[in-house]
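Before any comments, here is the structure.
For this view, one protein chain was removed and the others were kept in their places.
Per-chain numbering from 1; labels A, B and C assigned in written order.
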């Protein structure tokens, strides 16, 4: 139940730092990429939401870095909507290493979002948006 | 007690996104900048630590976005070492808006770090490093 | 003749700035991504080159921004090796908008690279690397 979106990509060179692994801030760019694709898969493309005056800024973000991710590593990013409140959403993310047995976890994170209008004022999304989102919630990683 | 480092800077244009405010991943770059300067102020410049084989990758990061930060806004970033374990450190960050009364908070965050060697293996830092860090811990925002 | 690599992707939200289009520095990240994939297609994956002690830093970069690229726009990036000198390479890049008639150009650019060793000293690549690269040169956009 719920919608879990899988996105595959490789670690770009510009995403590394001199420690020879993923630069930690870039993980949040991956999460943003993951939820963009989740929203598209949910038939709620974010570019259309913004055109219609609905914005989803990040209110809080969290990321655990479980294992080094290196340049060119193939990644599978699993994105799910874990909570859908009246005027907020929470997305959960799990990045695993592709191309090796057992797909070890490399990142676990979540972001909390508020619905706001173009002026940054909190607002409730239209009823149909909420209707569309509700059945897609996947509260549990295993679900 | 403890060492709280203050860093002032302005929001760069490249740090915004089309929502017209700070792109959320960039907050983690600020935190990295803040702890670089904290370590320099503590006479433990990170560039020297890496030369000596001691690395401080991020194990977990958290950020709350309390208020929109816009291009060119003057920021004061307060960085403190909130915990110093045997082989780990935790830094806390508070970014406030400069140039307006009461300096409203815009970001609150923390990062957890492990000491590792060049191969990414956990290690304890040298005793003198721990001695240097211990009195600089500032567990409480008010301290 | 020559090898022209095509890479398709969408503009990520983090790649925009408050002007509502691609942040100009990000174009150079795309070029880096394009040549990573070109080298893989040429059976010279860059991750392996670095492991073998051969590095390709950018010596000069140029980019023309011909048309606004917006968040979520589908992009086709064409990368070709336009010159292969004794110890240098030049790549040329053309990004066009996908999903619209005639695929209008959005970016045109090039990067010049030197072969260096791990210490940053200029070096000639192994003879077999040069042999592998020579037939893949595509000096002319139309070729």
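The rule is simple: a contact is a pair of C-beta atoms (placed from the backbone, for glycine too) under 8 Å apart; a residue touches a chain by one contact, two chains touch by 3 or more.
In this text, all values refer to a predicted model and were calculated from it rather than measured experimentally.
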Return the single residue from B:32, B:60 or B:94 that touches the missing chain. B:32
Note that subunit C touches the chain not displayed via residues 18-19, 21, 24-29, 32, 50, 55, 57-65, 68, 111, 120
Omitted-chain footprint on subunit B covers residues 10, 12-14, 29, 32-33, 36, 45-47, 70-72
In the complete complex, the non-displayed chain touches which residues of subunit A? 13-14, 16-21, 23, 25, 71
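Note that in this section only the chains that are shown with their structure count from here on.
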Rounded Å distance between subunit A and subunit B, as computed from the means of their C-alpha atoms: 24
Which residues of subunit A are in contact with two or more other chains? 29, 32
